[in-house]
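Below: the structure, in structure tokens.
Missing here: one protein chain of the complex. Every other protein chain is in place.
After this line comes subunit A, so read on.
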Amino acid sequence: MSGTAPASADAGAPVRKTDPAAPGTGNGRSLSRLTINVRQSGIYIAFALIVALFTVLTGGDLLQPQNISNIIVQNSYILILAIGMILIIISGHIDLSVGSVVGVTGAVAAVLMVNHGVAWPLALLLTLAAGAAIGAWQGYWIAYFGIPSFIVTLAGMLLFRALTLTVLGNQGIGPFPEEVRTLSNGFTEGYLGNIGLGVLGGADLFSLLVGIAAVAGLAAAQWRTRAARLGYRQTVDPFPVFVLKIAAAGVLIMAVTVQLARFHNLPWVLVLLAALVLGYTVLTNRTVFGRRIYAVGGNLQAAQLSGVKVKSIVFWLFVNMGVLSALAGVIFAGRLNQAGPTAGTTFELDAIAAAFIGGAAVQGGVGKVVGAITGGLIMGVINNGMSLMGAPSERVMLVKGLVLLAAVAFDVWTKRRAGSPLLR
């Protein structure tokens, strides 16, 4: 029996007391609202501060056109992995094997394209299918057999590294076809020629138009969402805040686009990333499948008792992780123009760090795709900024470690202050 849940002591006439512990009274409400806001936007503020810091420390080199392009291209594969990883972490699991899966899928792609001369689109598809198969293998042991994901993917880390070495025969295979290298390293063509931007010099018109279209699309989508919510009499941001948020996002997108247009047009991998971020954001927010990921991570038993097919959700999340790892594997191999035996080593740590810096909760149930991307970019900017400053790699590692610890400490701290029942 639970000694903490006794019958109420005072009997008698029907008492219509108001519920005492209802939230949202007086100070408590505004305080908790504020805390939630800090928790949600803290990551973006931190990102802005880190960018500002390194801009100053590198004398502006960080924001140079070529450097922005570098940051995106150098971190693209980590960001792709971070998208899959955040979903896994939201569901309450972890995947330590992604680095090795990047290695083995890169090797598979190389063998297909280089050794066997398979046409690159078919080879890409086959590689993604291999990634899916790897994910299904791990998903089976985790979801249906019931082994903790930590163990299964730790084993996977060894297994797939071993497989990488076997497939490659312990040596690098290359070079990759032109198209694959373009996907990893290349840029859109100057389809519409250049346009003068005054003191900024010439820039690619096509890239600028894409940027403008992106901002317009974002604004229109936000506007429609807001209008629909108002139609249902939901509370929305006050109009000035709404405009300000879109303006901030618009300025950010255009600033990056202008710099990229000045350098070399849009990296293809950025186009791919944008599509993935958009797709997975919609998946997590708007689809039944996406919403159930949060339900599984938030309270497994409650989800099960609500009719959620918990095992199937976890299984497909690992399949998805496998496919994204394969995509990252091809892009990484294409970037180096060879599949190497050590490709992808420690990528899992970067992807996991990105997810946690980006606001995922250690117990699961919380996290956003955009957050993970921001977390990954924070790591990327620290890496890039410190190397521009000529810092030795051990110091970069030190800083990244401290940032990860600080981010999770902040998360735990805000949750404790908010009086989350889970931490008591």
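Everything that follows uses one rule, which is that contacts are C-beta pairs under 8 Å (C-beta built on N, C-alpha and C of every residue); 3 or more make two chains touch, one makes a residue touch a chain; residues count from 1.
Following the convention adopted for this analysis, contacts and distances are computed from a predicted model.
Missing from the rendering is one chain, named in UniProt as "Xylose ABC transporter ATP-binding protein" (options: "Dihydrolipoyl dehydrogenase", "Xylose ABC transporter ATP-binding protein", "Fe-S cluster assembly protein SufB" or "Nitrile hydratase subunit alpha"). Checked against the hidden chain, the listed residues A:210, A:303, A:339 or A:381 yield one contact partner: A:303. In the complete assembly, the contact with the undisplayed chain comes from A:291, out of A:245, A:291 or A:395. Residues of subunit A that touch the chain left out of view are 1-24, 29, 32, 228-229, 231-235, 285-289, 291-292, 294-295, 298-299, 301-309, 361, 365-366, 419-422.
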